[in-house]
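Shown below is the structure under consideration.
Every protein chain except one is present and positioned as in the full complex.
Read from first to last, the chains carry the letters A and B; within each, the first residue is number 1.
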Amino acid sequence: MYAVVLALALVIVLYLIGRPLFRPDWDEEAQLLQGRVDASEMERERVFAALVEVENDYQMNKLSEADYQELKRQYTRQALEYLKNSASPSPAGMRPARRKPRPDLKQVEAEAEAEVALALGAAAGRPAAVPGSLYCPHCGAEMLSVGQKFCHVCGRPQRREA
Amino acid sequence: MNLANLNGLGTVLLVVGFFVAFWAVAAYVVGLRTRNGSLMASGRGAVLALAFVLTMTVLILWGQFIGSDFSNRYVAEHSSTDLSLGYKISGLWAGNEGSLLLWAWLLALYAAVVTFIRHEEGQELLPFVSTILSAINLFFLFIINFLSRPFVALSPVPPEGMGLNPLLQDPGMVIHPPMLYLGYVGFAVPFAFAMASLLANQRGGAWIKATRRWTLVAWLFLSIGIIFGAEWAYVVLGWGGYWGWDPVENASFLPWLTGTAFFHSMMIQERRGMLKGWNMALIIITFMLTIFGTYLTRSGVVASVHAFGDNVLGMWFLIFMLTSLAAALYLIISRRHLLREEHQFEAVVSKESSFLLNNLILVGLAFAVFFGTLYPLTSGWLTGNKVAVGPEYYNAIAAPMGTLLILLIGICPLIPWRRASVRNLMENFLYPFAVAAVITVVLFFAGIRKLPALAAFGIIAFVLATIAMEFFRGVRVRLKSGGESLPTAVWSMMSRNRRRWGGYTVHIAVTLIVLGIVGSSSYQVSKTYTVGIGQTMSLGGYTLTYKGLQQTRQGQAEVVLADLDVSHGGKAVGKLRSQKEFYPNSEEPTTRVGIRGSYKEDLYVILNGWEQDQTANFKLVINPLMAWMWIGWYILAVGTVFAAWPAGRAAAAVQHQGSAAMAQSD
Partner (left out) sequence: MNKKTKVTLGVLLIAAAIVFLMITAFGSSSMYYLTVDEALAKGGEITGRPVRLNGGIQRGSVTFDIQQPLLVFNLTSETGSLIKVAYRGVKPDNMAQATQAIVEGKLRQDGTFEATKLMLSCPSKYEGKTYEGDQGSR
């Protein structure tokens, strides 16, 4: 009786191990090709997070006026730099539908400043003015524009943020 | 390998598991080298297969316990037919073989989850991570298959098992091992990610972000495991305390200390790209300490209440630890260029430096505890004289370090990143300091004269006040932007930044735990009495009247219990029972103390012995503020869960605000 159980177990094990060998599975490869997370991308995230924190700390009276202005100036400058330079093309073969053309610089700058103002506003406790989420809550795709009503990747409607 | 019974099936499955783990490692390694996606996917399949096989084995063993299958020697040694179901289930981890199987199973489950869920960060590290986790499991499977086998057949089959050790027949002891193991095993995940990041030549430290939640989860389980151990010691070992600095207690405390240090310094790397090498070292040390903790418990290398003893096992654990340490060190050294700092310390007073201080204290304390724990061994080798250290050594170091740490908990939140203006700091300290000063003075006049305790209470008051102020000010900032009622404001403030407010909650919890520790250790009083029926005993304002002994049956045990009437300040406040339990499989009774707890103190009664005429000997203990330790642990769990909970959309929006691609039109 137990021999049957064992046989069954072995079948499952061999299936799990063997199936990928006979079916080319580019999922693993693709993961590697997705590219290492760039150190500079992490730095960019850090800068934005720091902006929010600086605003917060100032509101909570932990930073002197002088330090606050200084740090805010530094971070805002860095943030604008990143936003201007970032139009990173998607890695080949990953999400071909999302290849975007290089944006117009002026538009980028204007949007960058809006972005930063948004971040600061959010830090000061004002609820974000953005009506929609910045990522599709269903498939995780980044939104192409603020206020986008439907996700362009999975098609699901975007709910409004409270 | 007889497949006519479950033992044979279990044995074969474990062998299969061993080969599956081996395949997982081999397929991944070759697949990564040759960039062969199919091989790697096969390795991934093996990770899942291993989890499946080990789950089957565990279910079989559980089935044997529940069904009282004494043809399995392990089951016969740790179970009996008249055991309650709960204890039959917990019998799985009552001994070596089952515990190691539990370890392997939990590791396999973790590995499967890590390998198959979608990660926001570090997805590309997964092949390496899965390899490392499988390699660790390969070691445990080696032990389980060759040295410490859970499916050894017993012939002839005994009609009844030996039953579960009475000391383990306690709810605390049912939970303690699995929780501890979930914690130990949990730390293997950040370790694997760290090594993976080196193997993948990553500069960015994505592994830190990927493993933040894993670290919190592991730490949470470790904390729960430790506290249940302490609760058990308090109630069942019954000597009046909850922590004896026993080598095995220390072994679980060590990774907790370094783990706490790690998830603080982790934040510095996340925020400022600093301390990369330090974080690597710290997670390696933490992982090694989890293996060491398992090793210490299983090998009895330092005599303790826990040791099961088996030195062959110990030798293999040592080999495993040394090998993985060597491999990790090699990786760090050969890839040290990846660990260059991105920023420097900008100010001596900054959040970075206070986190660094936090790390130094925690790691320093861990080092001191480690040193003391191993000293009987090392001194024996070095000087020929075995010298041991008593609890005084540990307490003498832990007390000042702990106090400093608590002070840091109060100060640190007020210090911003990069630089702090000392003037703002002083302003922010004013109110909490005033509160603390007032409380200290009040306590002094209320009779608290022991200086260390008074100082500790003052500092605790200061810390609680600063955290309260943080909540207060944060809510005030939020209310300023208008439109929210107070409760909504509090909630939305907290959920926008779960890390911070969850962290503050945990800080409150730790402070409360320290409150309990200070109270119960500085002002504990005890007295022993021998009384006849009807006589009274008194301690600390309580008067207990001894009503007599009773003998009843509770589950498996014959219980002798003493009934006591308790009154306080002349008013009757209730009853207490203190008992000794006699189990059929043990000649000795186990203790279950009677405790009457209040927020102020614990009245703790041990029944030591009795004569024929029912004259009984009791030890009475009063542990002030003991309850706060347990309260603190509950709050700690809540705070950690809150901090680790995936951020809601609102918070995600704030956090992603920066990294979101701005609107790009096609």
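The rule is simple: a contact is a pair of C-beta atoms (placed from the backbone, for glycine too) under 8 Å apart; a residue touches a chain by one contact, two chains touch by 3 or more.
From a predicted model like this one, the values you see are computed outputs, not experimental measurements.
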Original post:
Which chains here touch the chain that is missing from view?
Top reply: B
Original post:
Quick one: which of B:L109, B:L147 or B:I533 touches the chain that's been left out?
Top reply: B:L147
Original post:
From the list B:T57, B:N96 or B:T545, which touches the chain that is not on show?
Top reply: B:N96
**OP:** Just name the one of B:I397, B:A453, B:A468 or B:V573 that touches the chain not displayed here.
**Re:** B:I397
**OP:** Name every residue on chain B in touch with the hidden partner chain.
**Re:** 73-74, 76-77, 94-97, 147-149, 152, 154, 162-163, 165, 167-168, 303, 305, 308-310, 312-313, 344-348, 353, 356-357, 360-361, 364-365, 367-368, 371-372, 375-376, 380, 385-394, 396-397, 400-401, 528, 530, 580, 585-591, 606, 608-611, 615, 617, 619
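Here is the rule we go by: only the chains that are shown with their structure count from here on.
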Subject >> Distance between the centres, which are taken as Cα means, of chain B and chain A, whole angstrom >> reply: 33
**OP:** Enumerate the contact residues on chain B facing chain A in the complex.
**Re:** 3-6, 8-9, 12-13, 16, 20, 23, 27, 31, 35, 37-42, 44-46, 48-49, 52-53, 56, 121-124, 126-127, 200-206, 209, 270-273, 342, 414-421, 423-425, 427-428, 470, 473-474, 477-478, 480-481, 483, 649-650, 652-666
Original post:
Once bound in the complex, which stretches of chain A touch chain B?
Top reply: 2-3, 5-6, 9-10, 12-13, 16-32, 34-39, 41-54, 56-57, 59-64, 66-67, 71, 79, 83, 86-87, 100-101, 103, 107-108, 111-112, 114-115, 118-119, 122-128, 130, 133-135, 137, 142-146, 161-162
